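Here the complex is missing one protein chain, while the rest keep their positions.
Up next, chain A:
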């Protein structure tokens, strides 16, 4: 029997970036907030001895315990989906701060084009350039409407950047802190891209160039470029993370509590209203019901979708008919690039998670696609995030993957390799979606989320195009040998790619093609909000969290408004 607890104003599922932002804003507004978090308490003091590649980067110390819960995966509908038994392609977060504890901190605004991709693409290139199986749609919000929320998130984060990207949307304010150091490696990229006629600028960074106190009074320290950043927590409190910003802000109000070791298994509802959540404390095995005026799903893309599905809220997407919205438009990213081998050695083991430069000349619709067989694009980057020796063993092609020759070549090239990277946009396709798995269950007896996903012709064409650009830049940088990425075939869940999963609970202006409105309020349930990259109608050519943070601030505003006025916010 579940124990029913006292009702609160707002309950969030999870205490990562989205949960933390909602909690901070709602608690500041005087609402009583509880975050139910399956992981444990943690903070800067836990990271003082974190420079351990094996434990944190290879064995995923800070990430989701898959023995309790994972997802299943298949490339196509006619295959049997099987569990993702080990982490690989993406690294799911768990514990206070969620994946925001161990992220890189490259913090972008999507392009104005992204939010109106359907309208603008159809207008410029004719209706359905890619064909009807690509379910492009506008987001139900414009860049200009979202701009104030981007601004708020950037101020919370203290973002370090320059304002020199000619393709970026208009900013109401400059970056809160100056850009990170332009190291010799980055200068090399800047010079090469300049020679090619492109404009390089510093990647907006949530590893801060100088100490900063945000509008909530939280201090973020200056980054030490320690080279153990992504997949690690920051021992300096210099990487903007929920547990050093929004979580303490929420706690300081006295209106907020995080309940740890507690896994939400269901959103409860009655008569078209959410009534709370049911969760299991996996330490005691006890089951609880937490009633709430407003329920907010902030449990990342996967579980936001799963909790709606297992709670029977909304209509499941059916790829055969195209009907239904829940699980629709799952997107990911592609990572074309080029690796360059040099004679000289670089200090590549030094770095910071979001230290880098980028060009946007081939992102979004910043270039003409009339004669191209794809839409959108990618940023192209040179990052210096700190390469570590277990994971980084670069060898020229045709070198064996083990033995004497491998040892020599991988040691020789460890500090003699640079890479031009990218994050190619991912556009929704009819056959890529989320649903519930019919066979496999989590530790609480709840079905696993099932992912059906494969790369598309759009992906393959974009991948080829961006790879060529990356090769061009790397050659210009003077590599003695440049290797472009291999063309992509099927999506493979084994090697790490990126934790930029999107879609499944997309936002929009039309309930027929979206799960939530542009306040991230569920179309079928006024007091239920669903927040995260799951709201993205497609995935852009950048990292997602800048946009996730902006959307979370937007949702927080909606939640506070709802608490006063009730009803639909649109």
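Keep in mind that, in the parts below, contacts are C-beta pairs under 8 Å (C-beta built on N, C-alpha and C of every residue); 3 or more make two chains touch, one makes a residue touch a chain; residues count from 1.
The rule is short, and it goes like this: contacts and distances are computed from a predicted model.
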**Request:** Among "tRNA modification GTPase MnmE", "ABC transporter ATP-binding protein", "Fumarate reductase flavoprotein subunit" or "Dehydrogenase", find the name that the UniProt record gives to the complex chain excluded from display.
**Result:** "Dehydrogenase"
**Prompt:** Which of A:349, A:367 or A:444 sits in contact with the chain that's absent?
**Reply:** A:349
**Prompt:** Which residue, A:12, A:152, A:183 or A:467, contacts the hidden chain when the whole complex is considered?
**Reply:** A:183
**Prompt:** Touching the left-out chain: which of A:96, A:200, A:226 or A:569?
**Reply:** A:226
**Prompt:** For chain A, which residues touch the unseen chain?
**Reply:** 49, 51-54, 58-60, 65-67, 69-70, 73-75, 79-80, 82-86, 88, 181, 183-184, 222-227, 344-347, 349-351, 384, 388-390, 393, 401-404, 407-408, 411, 414-415, 439-441, 490-494
